[in-house]
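All protein chains but one are shown in place.
The block that comes next holds chain A.
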Amino acid sequence: MSFILDYYNYWVVVFLMMAGFYIVISANNLVKKIVGLNIFQTSVFMLYISMGKVTGGTAPIVVEGVTQYSNPLPHVLILTAIVVGVATTAVGLSLIVRIKRAYGTVEENEFENKDDAI
């Protein structure tokens, strides 16, 4: 039981990661694939954010009487990764807009030529 409770943040991460990954693989709709990709990336953000927490530490702002701080570096790193994620989503969605214009559909099974499917 403690194995589950002590590492509950990791269980959340693993669940989100697998759910996102599954959506990317199984979804037929391209927008849903991007949603899955986003969930997949978000799980990694949570992995980073939760690893920065130091037990008993507060926010890393210098205040009198506080000696233990959480590690701010993973949070800063993940800000960059969030920006990367947003950029990826934007490129993906704009590709979907153009696919819709060119093919008239965003459903994978509706492509006429099987070779074109994703």
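By our rule, contacts are C-beta pairs under 8 Å (C-beta built on N, C-alpha and C of every residue); 3 or more make two chains touch, one makes a residue touch a chain; residues count from 1.
Basically, contacts and distances are computed from a predicted model.
Novice: Write down which listed name, "Electron transfer flavoprotein subunit beta", "Monovalent cation/H+ antiporter subunit D family protein", "NADH-quinone oxidoreductase subunit N" or "Cytochrome C oxidase subunit I", is the UniProt protein name of the chain that is not shown.
Specialist: Answer from the UniProt record of the missing subunit chain: "Monovalent cation/H+ antiporter subunit D family protein".
Novice: Please give every residue of chain A in contact with the chain that is not shown.
Specialist: Residues 21, 24, 30, 33, 37, 40-41, 44, 47-48, 50-55, 71, 74, 77, 80-81, 84, 87-88, 91-92, 95-96, 98-99, 102-103, 111, 115-118 of chain A touch the chain that is not shown.
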